[in-house]
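Every protein chain except one is present and positioned as in the full complex.
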Amino acid sequence: MFFASDNAGPVHPKVMERVIAANTDYAMPYGKDPIMDEVRAQIREQFEAPEAEVYLVATGTAANALALACYTQPWQTIFCSKVAHIEEDECNAPEFYAGAAKLTLVETDDKMTPDALRRAIVARAAGDVHTPQRGPVSITQVTERGGVHSLEELQALTAVTKEYDLPVHMDGARFANALVALGCTPAEMTWKSGVDVVSFGGTKNGCMGVEAVVFFDPKKAWEFELRRKRGAHLFSKHRFLSAQMAGYLADGAWLETAKAANANAAYLAEGLRKAGAEFLHEPAANMIFARFPRAIHRKLHDAGARYYLWDGTLEGDDDEMLAARMVCDWSISRDQIDQFLSHF
Amino acid sequence: MFFASDNAGPVHPKVMERVIAANTDYAMPYGKDPIMDEVRAQIREQFEAPEAEVYLVATGTAANALALACYTQPWQTIFCSKVAHIEEDECNAPEFYAGAAKLTLVETDDKMTPDALRRAIVARAAGDVHTPQRGPVSITQVTERGGVHSLEELQALTAVTKEYDLPVHMDGARFANALVALGCTPAEMTWKSGVDVVSFGGTKNGCMGVEAVVFFDPKKAWEFELRRKRGAHLFSKHRFLSAQMAGYLADGAWLETAKAANANAAYLAEGLRKAGAEFLHEPAANMIFARFPRAIHRKLHDAGARYYLWDGTLEGDDDEMLAARMVCDWSISRDQIDQFLSHF
Amino acid sequence: MFFASDNAGPVHPKVMERVIAANTDYAMPYGKDPIMDEVRAQIREQFEAPEAEVYLVATGTAANALALACYTQPWQTIFCSKVAHIEEDECNAPEFYAGAAKLTLVETDDKMTPDALRRAIVARAAGDVHTPQRGPVSITQVTERGGVHSLEELQALTAVTKEYDLPVHMDGARFANALVALGCTPAEMTWKSGVDVVSFGGTKNGCMGVEAVVFFDPKKAWEFELRRKRGAHLFSKHRFLSAQMAGYLADGAWLETAKAANANAAYLAEGLRKAGAEFLHEPAANMIFARFPRAIHRKLHDAGARYYLWDGTLEGDDDEMLAARMVCDWSISRDQIDQFLSHF
Partner (left out) sequence: MFFASDNAGPVHPKVMERVIAANTDYAMPYGKDPIMDEVRAQIREQFEAPEAEVYLVATGTAANALALACYTQPWQTIFCSKVAHIEEDECNAPEFYAGAAKLTLVETDDKMTPDALRRAIVARAAGDVHTPQRGPVSITQVTERGGVHSLEELQALTAVTKEYDLPVHMDGARFANALVALGCTPAEMTWKSGVDVVSFGGTKNGCMGVEAVVFFDPKKAWEFELRRKRGAHLFSKHRFLSAQMAGYLADGAWLETAKAANANAAYLAEGLRKAGAEFLHEPAANMIFARFPRAIHRKLHDAGARYYLWDGTLEGDDDEMLAARMVCDWSISRDQIDQFLSHF
């Protein structure tokens, strides 16, 4: 009954098979391995972006921080949701990589709205040397509260960024989960909606530790390569990153796992709803924020269930409602979910 | 005939087996996996250092830059050999992680000498706010020219660092190769010789991508954890780093592979010596720098041999002597070496 | 009719006299001039802090950024008001000097409140490597909206910081204006109220360009000296900074100018109040935020008055109410203020 995160589950067999298969003989190091050529071609095809530049790193924080750094000057500010991963969970990595730039928070509890984004941008006056200068906008898809921006919502956001001529980054740690939720194409969810660079996550959705950074504008390529090396994120035995991503993309494994994760979350959400839980945010992908009585939390805890208590602790009144964050990965079984629900 | 580097070969079967075995069910992320407990215990035992703190990262540059950053203030200078990896091959990563600190180069072509180290330290006057302040000393073992400091040589260096109260880092990307060359214990080559923190390499010696940072003084532990996260080097599915290191350490796999690599280099060196090659540095571990006529380089190149031309190109006079850097990893076969030597 | 800022007026005669007097013969550079000894002694006496360490820099941003950097690790976050100068008007200098640390904004429109401060601190969970770590709290006195924290209010804030063991910085760009408004001693407004380090402003209150950084805990002294040099803020002909501060402190010039500035603002505020202006914040020192009809703004503008339009432009409906920020320095004459008021 592990719902603490989708970053703790096993690696999908197709990914592991590719890793094992890659382990023969010598391969050119530092991203010049032939499997990387295959990965690049696959991503260009999947994203309908034949000019895109594609790089691999091992962590989501590295993907975000390096991608944003390529679009941020040290005297600028990145705009992001006030609950964004880059703001709350990366221990100042974005600031570090962007040369001590600032993050300006867009007021929102879940999905970013165009009005809130505009207010944040306008508050940083242009043309004045004293104020932090306007830099890129980072949109999280799936959001940290489990929301998924529709294509219309994404385009409404990038309409604002275009007005101010600001580049757009997408934190796609759960890219696949959003994609299958929307039923759109990768191109639609990114460059066709105004996204310049995306952190395309693999780790949470069935890989060991690999994320692609995809630049739709190849001009940033060389800078990214230098930043990646300087950040110590360039792997010598790079084929083992490539192999993960190749296995992930092959035969649609990445979509399968995302569909499975979302379906698991939908199944769990339905069960919770029937059991009377209240939802803080309407579940849209593989994350659920729901509130139910402390007594049930205690039972779940005693039974070994793992998830985050969002706004309280196990100590206190039995009847008090406490919120939980529950995340489903692709590998959790229906049995496990049923067992979880049986405690309600 | 791949002698370009020891960073391009396959992963040792024992390492891969552990990685595969680790792929079941959920494991606590971010270094709290049980395999990491096993790794920590193994390293403490191997290094006879029950208090040591042990962390894993995926690249050697990350290990070096993060370890040094814990001992360097931004207004200080790190002392290192002028041919050190941290100076020549890490694209300013040490400066980046150490907050824009400086590297001061100790004059040497191979192993650092106490006199040269002292001259470099003395040139940075103490007590004056204008000059970069004295910071840690980084010693590379095996050096970038294939040399191995004896225990006496290490202790002579750390006698100088003690005089000035400077901490000592060891870049042990090829730690195992040096260790088996000296026939000493890990403790003797590190803390018993005055080393405070070591980058204990795995990648070049049979792993996919894993390096341990071992602090003999546990006071730096929490700072390292924060720096690792901020640098985006903390893995969520950390068990796959732990598993590599566990497989590497188990049953002495790491010593086997190092012995094999060194023996391969000795065999190659002997063949080169018989064939009349001149050595730039006396080979001591698994790296060889040797000079032989361009005509032979051409033949080797045409036959598909891979190594670095150190001081020239294939174009030019047949008889001119050109230097090569050749590195043997554990997996190169004697057949390959014989085939290489057959072109002389 | 210059009310745009207190950073654009002339230098007080006593300050200029000391600068002129300092211009004889050679003086030891880099802060070792005898006038600096006098300044240090004066500040220690005025602040009743015989152990305090005192340093001079030429800009308020330098004082703030360097002082905060001494108390901030790069993975930490500084807490400050969301309208603080360090957040809005220093173009990421605090982040730059603090090694890419973050600023976390305390919700407030003027003075910081203990509750809002506590909420901001609590939101950065302790003990977790992912979240930015808790760092110093910066309190602005006079605030950027013209407010002055009473001693009780300051102590209520530092009671919260003590609970979480966080150091406290005071941005005292208008320190003297706040001091004379409260009628307290420098010691009471700083270390007796829990402040660890203060940016003690001179520039806005009658100097050319000088600010003192006063550390009540001398342990940070050497680090500050290194940071100041590294930041290129150490003056060789330092006596000309010392002379300004010496002239400023001598014979209570600094209190005279602050009293004059506050009295000018009170006089202007009274006039505005009589003329029917609405105040956004109750004026407490030398800054006024007031709202009156656009028609009057137009008249003032045409007559050459200088101040900031806070929430609109001169274009638009005559009757609409627009806010102005007006700052009085010590040198503005009552005639100028009367002339200004005559347009209402």
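For clarity, chains are labelled A, B and C in written order, and residue numbers in each chain start from 1.
Basically, a contact is a pair of C-beta atoms (placed from the backbone, for glycine too) under 8 Å apart; a residue touches a chain by one contact, two chains touch by 3 or more.
Remember, predicted model here, so these are calculated numbers, not experimental data.
**Student:** Kindly name the visible chains that come into contact with the excluded chain.
**Tutor:** A, B, C
**Student:** Touching the absent chain in the whole complex: find that residue among B:Glu90, B:Asp171 or B:Asp196.
**Tutor:** Missing-chain contact among the listed residues: B:Glu90.
**Student:** Among C:Phe235, C:Trp254, C:Phe292 or C:Phe340, which residue is in touch with the absent chain?
**Tutor:** Going through C:Phe235, C:Trp254, C:Phe292 or C:Phe340 one by one, C:Phe235 is the residue touching the chain not shown.
**Student:** Among C:Pro29, C:Gly276 or C:Gly316, which one touches the chain that has been omitted from the display?
**Tutor:** Final answer for the missing-chain contact: C:Pro29.
**Student:** Among C:Gly209, C:Gly271 or C:Gly312, which residue is in contact with the omitted chain in the full complex?
**Tutor:** The single option touching the absent chain is C:Gly209.
**Student:** Identify the residues of subunit A touching the omitted chain, counting contacts across the whole complex.
**Tutor:** 30, 73-75, 99, 129-130, 133, 225-230, 234
**Student:** Quickly run down the residues of subunit B that touch the omitted chain.
**Tutor:** 74-77, 88-92, 95-96, 98-103, 105, 129-133
**Student:** Residues of subunit C in contact with the chain that isn't shown?
**Tutor:** Looking at subunit C, the ones touching the missing chain are residues 2, 5, 7-11, 16, 19-20, 23-29, 57-62, 65-66, 90-93, 96-97, 203-204, 208-209, 226, 229-237, 240, 306.
The definition used in the following text is that only the chains that are shown with their structure count from here on.
**Student:** With chains as vertices and touches as edges, which is it: line, ring, star, complete or other?
**Tutor:** Basically all the chains touch each other, so complete.
**Student:** Of all chain pairs, which one counts the most C-beta contacts?
**Tutor:** Chains joined by the most C-beta contact pairs: A-B.
**Student:** Between subunit A and subunit B, what's the gap in Å when you average each chain's C-alpha atoms?
**Tutor:** So the centre of subunit A lies 34 Å away from the centre of subunit B.
**Student:** From the mean C-alpha coordinate of subunit B to that of subunit C, what's the distance rounded to whole Å?
**Tutor:** The computed centroid separation for subunit B versus subunit C comes out at 51 Å.
**Student:** Take the average of all CA coordinates in subunit A, do the same for subunit C, and state the distance between these two points in whole angstrom.
**Tutor:** The computed centroid separation for subunit A versus subunit C comes out at 41 Å.
**Student:** For subunit C, write out the residues touching at least two other chains, lowest number first.
**Tutor:** 74-75, 99, 129-130, 133
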